[in-house]
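These notes concern the structure reproduced below.
Missing here is one protein chain; the remaining ones are kept as they sit in the complex.
To keep things simple, chains are lettered A, B, C and D as they appear, and every chain counts its residues starting from 1.
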Amino acid sequence: AGGGDSEAALGSEDNPVRIGTTDPADYWDTFVDLAAEEGISVEIELLAEYTEPNPALSEGDLDINQFQHIQYLADYNVASGDDLQPIGSTAIYPLGLYSQQYDSVEDIPDGETIVIPNDVVNQARALLVLQSVGLVTLEDGGSTASSVQDIIEDESRVEVTAVDASITAGSLPDVAGAVINNNFLGSAGISSQDAIAADDPSDPSALPYVNVFVVRADDVDNEVLNQLVDIYQGNQELLDEVQEFAGGTAVFTVIPADELQASLAEVQEQIESQQ
Amino acid sequence: MNDLVEQLQELLPTLFEQTGITLWLVAVSLLFGGLGGLLVGTALYVTRRGGVLAQPVAFWVLNALVNTIRPIPFIIFIVALQPVARAVLGTGLGTNVIIFSISIAATFGIARIVEQNLISVDPGVIEAARATGASPWRIIRTVILPEAFGPLILGYTFATVALIDMSSVASIIGGEGLGAYALDYGYRRFDPVVTWSALAIIIVVTQLVQGLGNWLARRILRH
Amino acid sequence: MNDLVEQLQELLPTLFEQTGITLWLVAVSLLFGGLGGLLVGTALYVTRRGGVLAQPVAFWVLNALVNTIRPIPFIIFIVALQPVARAVLGTGLGTNVIIFSISIAATFGIARIVEQNLISVDPGVIEAARATGASPWRIIRTVILPEAFGPLILGYTFATVALIDMSSVASIIGGEGLGAYALDYGYRRFDPVVTWSALAIIIVVTQLVQGLGNWLARRILRH
Amino acid sequence: MPHISITDVTKAYAPRRRGGATVVAVDGVSLEVERGDVFGVIGYSGAGKSTLVRLINGLEPVTQGSIQIDGVDVTSLSGARLREVRQGIGMIFQRFNLLRSRTIRANVAYPLEVVGMPRDQRRARVDELLRFVGLEDKADAYPEQLSGGQQQRVGIARALAAEPAILLADEATSALDPETTDEVLDLLARVNRELGVTIVVITHEMDVIARIATKVAVMEQGRVVESGATYDVFTRPQTDTARCFVRTVVRALPDGDALVALREQHDGRLFTISFTDEGASEARVFGALARAGVDFHLVHGGVDDIQGRVYGLLTIAVRGDDAAVADAIASIGSGVTITEVTA
Partner (left out) sequence: MPHISITDVTKAYAPRRRGGATVVAVDGVSLEVERGDVFGVIGYSGAGKSTLVRLINGLEPVTQGSIQIDGVDVTSLSGARLREVRQGIGMIFQRFNLLRSRTIRANVAYPLEVVGMPRDQRRARVDELLRFVGLEDKADAYPEQLSGGQQQRVGIARALAAEPAILLADEATSALDPETTDEVLDLLARVNRELGVTIVVITHEMDVIARIATKVAVMEQGRVVESGATYDVFTRPQTDTARCFVRTVVRALPDGDALVALREQHDGRLFTISFTDEGASEARVFGALARAGVDFHLVHGGVDDIQGRVYGLLTIAVRGDDAAVADAIASIGSGVTITEVTA
């Protein structure tokens, strides 16, 4: 079993810190080395689906994860009644609309199809991006819980299809445009400069989209885990690798843990009130 | 408890719709994949050494082809097939592409099932047919396939259930149906009611399909 | 071109390692799932109407159980099984959990394959065994299973290839192996060299597995 | 107490489809087979012979009636008790039913495994059986490599393997050449004589009945229409069916084409002479005819031993003065039956 020896101190050889992520990225190797230099033993659990790392963390299969933004975490906490907490921020990745055929949103003819990620949070975020440039209109003005079913067809210019986030980039030849997550830009050879629309990471409303290290509530003050956050935030070499993996879209942002937690609480409240 | 009932009531229309989509998707891919599998599987059987149309080279090529397609993870297979789908269907997304991909993947899976069932046919009856001067093609059509009909029904039932499972992967390229719905709106949104109500329908459909298959096979096998 | 060779050379150690993991994963899940499937499939066959241990109620329950498990999309199935895996294995992630999930899913898929192959056994030989006063359990062990051995080999070969395919879903919960590697480092990172070199090995392994299965079945069936 | 006692047994097969006809394969049959009998069952194809024998060891449940073996009602047994009964019954199948997955040796060993004979004894016993049926050299072959007769011999060896107290032989020699048939029948007779095995022989070869059966039952459309000691049934068949079967062994009453052919070849009158070992000698007939100066030919028929007793049925063509013939016949007296063939 992957649990290690729970008697031994967390981060020791016998009980390495298990970090869950969904990014098959080389920077994690660098991170493991950096942690080792500080005497912390780390194991990376690479999971394929956004759905996996949170339940695994709460069940104790993991000690910490890093793949999501606050918005996603809030949605998860509310949906599953969990109480996972962010302890450090990494970056905000603007979500962009890309196209092979059209150079601007205005050029996209009416009735064309746009693909967006199909997971709940990115789907909503992508829809908000599309709404912000007038391609669709959402019920009740849209929210972080909107889905393709909330599109008001009569008032929208395009059809929207939700596909797996990993398919969006590959779908570009089929459609007028695709909303593509940072994770898939670099490897698909698309530059973030090419986005014909994107949300603005500096907008205060983008705060919930800051990516975070997440732990179980009672580990919020765990020194070893907090030390890992410091290592991540403090090493330029590592950040360069992360940036490379993100196709240049990352906007590194360091936000204190209590602000992150406050933001989480706020978003959760908002979600609860919507239900 | 009341909440649950309410939520289910709200879900009902969607579930109905998705059930329809699943049935359509499975039916059409079963039609194409089933025919394709029948063709390829029968070809495998008749071209093998000792078969009624023994053709070692043809067998080798077909066998290798089936072995090449079958193990490709379905997700990758769908994506690898997208260029072909674009050429054939004009798009790489949507329900038709799903049907297209499942049909092709099913062709090769079903081919093996068909091949296996044909191998169990008593060589004596094939010989009796050969003795009448029947052509290989006629023997395939009037002896080999009918003699294997009972097991084939069970094989196709097996395949149908596998197709229902495959169709849920549809969600990655924007397909719909119960499986995709369970994944997108249940599993990925941590909503167990959606997940399990969609699954419950899938399971009921499966019970019906398997029950029908068992019943038919029993009638045909008569034992 | 040179780049390609260089990249492949770099990949080689990883590919070897992942091949080893895949083989291990498939072998172990085939062992457990194969045994489980043999048990459940045989139970389905013997408890059916007219079977040597005809037990309509047991058959109904088993049949419904198999129909319930089989159509659940594998991704959801893995997740649904995680709590069980945590209880049994102490964790819900990693290769062992994958083996656990595949073994259980395979049990129900293989059960159907086994059932189908047993149904083709000549009722006459079972009768001959009954006439000697052999117990149902002995008949299963010494007549039904051996008589179906050839087709069963092909059925298990089919299942093995399906397992290789299933094992690629491993990546969802942090499993490894060629399929997961092709998905995570090839497909999800748009690196066709990784995707296709991993797939190439999967295909070669499949050719070997199927070749072995065909050869064995031919020896056993003697036609 | 009879060894096997069948009382009022009926077996009906339900129709496959709604509206189809129920097939009554065995219809109210009662029979008693004594310990040590070789009991023959004959009858036309489809008469229900195979079905009857399958009811005896419970391979099919009876629809009605009861079957007792050693006084135990087997129709009400199930599970371990029924299996125990079956272990004491060897069965030779009309369609052989050999295990494809086993070599000849292992096929014959099967019942020995079932009764739990240790491996080394098993080996010796199987070798002995294979030697007996003349298949030592096929021990390691598989069923489909054997000719029809060879497969049947494997089935026989298998049925005898566990030294059963009852042997049910369903057409055990139908695929065998005369030499092998002789050997098998001799063996069955020996098994019966020396080991006291009760044998039920189903056959359509009357010859087989004549040679080994002590009693015989004639089946027709599921019913037993005639039964009795073999010699009696042969010499005094009561039903057309029995007569038809008897004729195949003692071919003495020409009819149809054969009769036409005989009439063409012989211009005299035709008479049949029937005699048993109880009556007087047929020599008297020939003597009387010869003395009367009547020319006669044996044209058909013969003398046979049925169960070691002589039975003759001859057809002669007689040419001569009608009065002389009548005189000669009148002078013969009892013990021999002479009938003119007038048809």
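The rule we apply is simple: a residue touches a chain if its C-beta (ideal position, glycine included) is under 8 Å from a C-beta of that chain, and two chains touch if they have at least 3 such contacts.
Note that the structure is predicted; figures quoted are calculated from it, not measured.
Considering the entire complex, the omitted chain makes contact with B, D.
When the full complex is taken into account, the listed residue touching the unshown chain is D:310, out of D:80, D:124, D:195 or D:310. One of D:80, D:195 or D:290 touches the chain omitted from the figure, and that residue is D:290.
When the omitted chain is restored, the residue from D:124, D:195 or D:261 that touches it is D:261. Interface with the hidden chain, as seen from chain D, comprises residues 13, 16, 23, 42-47, 49-51, 94-95, 142, 145-150, 152-153, 171, 174-181, 204, 206-207, 244-245, 247-248, 251-252, 257-258, 261-262, 265, 277, 281-283, 286-287, 289-291, 295-305, 308, 310, 312, 314-315. Listed here are the chain B residues that touch the chain not shown: 122, 124-125, 127-135, 138, 142-143, 146-147, 149, 220, 222-223.
Just so it is clear, only the chains that are shown with their structure count from here on.
Chain centres here are Cα means. That of chain B falls 55 Å from that of chain D.
Per-chain CA centroids place chain A at a distance of 35 Å from chain C.
Residues of chain C found to touch two or more other chains are 75, 79, 183, 187, 223. Residue positions of chain D touching 2 or more other chains: there are none.
Each chain pair that touches appears in this list: A-B, A-C, B-C, C-D.
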